[in-house]
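Submitted below is the structure of interest, expressed as structure tokens.
Only one protein chain is missing; all other protein chains are in place.
Chain IDs A, B and C follow the sequence of writing; residue 1 opens each chain.
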Amino acid sequence: MSAPRRALLALVALFVSAGCGSPPPLDKRLETLGSWTATMQLAKERHGAGAITVTYATQLRDAADEAFQQASTTIGSSARTRTDSAYAATALDSLRNAIRQLEAEIGS
Amino acid sequence: MKKWGELALGIVTSIGGFLEVGSIATSAQGGAEFGYQLAWVLLLGTLSLAMLMEMTGRLAAVSKRTYADLLRERFGFRFFVVPLVAVFVVSLLVLMSEIGGVAIALQMASGIDFRWWAIPIALLGWFLLWRGNFSIVEQGTAMLGLVAISFAVGALVLHPTWPTLGRALLPSLPSHDHARYWYLAVAILGASISPYLYLFYSAGAVEDEWTIEHLSVNRVTAGAGNVFGGGLAIAALVTAALVLAPRGIRVEHYEQIALLLATPLGRTGFVLFIATLFVTCFGATLEIVLAMAYLLAQGFGWSWSENLKPGKDARFSTSYSVLILLAALPIALGADPLSLTNISMVLTAASLPVTVVPLLVLMNDGDILSSHVNGWPSNLALVVMGLLSLVLLVAALPLQLLGGG
Amino acid sequence: MGALRLFHDVIDAQLVDRHQEKIGRVDELLLELEEGKPPRVATIVIGGAARARRVGRWMVACHRAVHALFGQHEEHESRVQFEAVRCIADTIELDVEADALDSMHLEQWLATHIICRIPGASGERK
Partner (left out) sequence: MSGRTVALSDLLGRVVRDADGRKIGRIEELNAEISLEQGRSDYVVTGFSVGHFEPFDVIATGNFVQQLVRRFVRATGYSRYEIPWDWMDLSDPEHPRALRRADELPRFG
């Protein structure tokens, strides 16, 4: 098989293995949690304004819940110092509250 | 009058055909994380696509042969295997993402998990391809694709600051997250310059029996149509920049993107977004699976045409039937549509050289194009495009590692 | 039909039968060498095996594996004498019937056994 074709195959193989990187650093984790908290708040506001359906809002809540579960089990590995853990805890708390508020909004 | 009908059709096709799961997802992620800043990449992608489609359209109109046909015949099978395998693998991944997009739209509307929708979508798509002829498939999906104009409405309602957007149409370096910025740039280019688009377009020109008189229709369709389509993608970016970025929302799941239109346009915006996602992704699904069947049939010399009854081109119709069902499986098994989309967009960008560089030879071949060969401006643009595609090939993998996912 | 460039005009060209039905491409062209005579353009070969051989051993292995996967062990290849060529232009027309060609076996098998069993498949144009 000619050299360029072998290189192409090696490139593709590398690509497939690229999918699984190392665990993201803490600030990325906090950003993700913040993003989901903001998503919950926007969803609550939009549902209040009658813009989105309960079905859709529930799906958003489930996705946020999944992000919350995943973060709460794995964030320990990225939070080394005590201040990091403090940040992590507050981020997790604000997301949990945001989720609860959305549930209250769509529940009522 | 027939010429005007074809002109309108042409513009409609590229507007409806431009937006699909890749451009919606990458524009939304780009706008959410970098505001207006990546608009120039969308402009570059749109202009490149317009140029490539004009050329493959001219090739088909003048020679009455498709790009895949000429790729095999002019360069031999030994070379043809490379674009064949590259475009086939990449298009299959994009096809999966499109079906994922349609499934997500139906999940948001119905609450039933996207996994259950994958096979029904594939069967509906197969039915339309089996019964419908080329113009029904092309015009039907494109006409519906106009619902994507809702992104433009959403962006306008949010009163974008035009000067900032104007400046964002010029290349600029990011202030933060360099790897992520360039990763999204590559993904956006992959989403706008997809090989299946110009393979489908050149096959469409042959299906519609274009002749030399259609060169003006070709220029307008490839040019104006795509600029309109690109404009809608920029509108999606702007909407994300005005709705998601200020709130620090990053797009991690497709479901979040519906908030883009639900915010400026309320319930109608929400419904319009679901309709847009459903229609544009479904249209793209039909276009991609047909483009893959065309690639195989034209490459191996089978009989092919969406206007023939399936019995008349058995291998062609078997190909799209098998491929559309095959592509639905990963979604039915729960593959995450967003990461599938991102990877397929980056792989698309990486596969560009094998379909861009050969145009340098074909578009300057007097045997094929006689007096309609490329002028020096088109050749210059093509050389720049070829170099860009090589940069994308080299950059795609490292960026996937550093900025991906 | 004047001078012919075998790579440029013949190999990989689209082939059609008497009724302009597409019957594949020139996957290989065989030349007959005879002492003291110019090489004669003898046979057009249509078939996956000939195509695969042109790419390389790995392609031949792939080709054979895919065929074995579908339980097909014999190779469906057509060898048509070059005299059968009627006209050489963008496509090459052969004075043959599509149904008589072994390389069209898959097309015919799919058409009769699967495609035409599904409603809406038979007939000429949609």
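Brief remarks follow.
One rule holds in what follows: a residue touches a chain if its C-beta (ideal position, glycine included) is under 8 Å from a C-beta of that chain, and two chains touch if they have at least 3 such contacts.
On a predicted model such as this, the values are computed, not experimentally measured, just so you know.
When the missing chain is restored to the complex, the residue among C:E28, C:E93 or C:E107 that touches it is C:E28.
Think of the hidden chain as still there; on subunit B it touches residues 74-76, 78-79, 357-358, 360-361, 364-365. Those residues of subunit C that touch the chain absent from the view are 1-8, 10-11, 28-35, 37-43, 50, 53-54, 82-83.
Throughout what follows, only the chains that are shown with their structure count from here on.
In whole angstrom, the spacing between the mean C-alpha positions of subunit B and subunit C is 33. Centres computed as Cα averages put subunit A at a distance of 28 Å from subunit B.
For subunit C in complex with subunit B, the touching residues are 7, 11-15, 21-25, 27, 46, 51, 54-55, 59, 90, 106-108, 110-111, 114-116, 118, 120-126. Considering their complex, residues 63-65, 69, 72-73, 76-78, 80-81, 130-133, 300-304, 306-312, 314-315, 317-318 of subunit B touch subunit C. In the complex of the two chains, the subunit B residues touching subunit A come out as 82, 86, 89, 107-111, 243, 247-250, 252-253, 255-256, 258-259, 262-263, 266-267, 269-270, 339, 343, 347, 350, 396-397, 400-401, 404-405.
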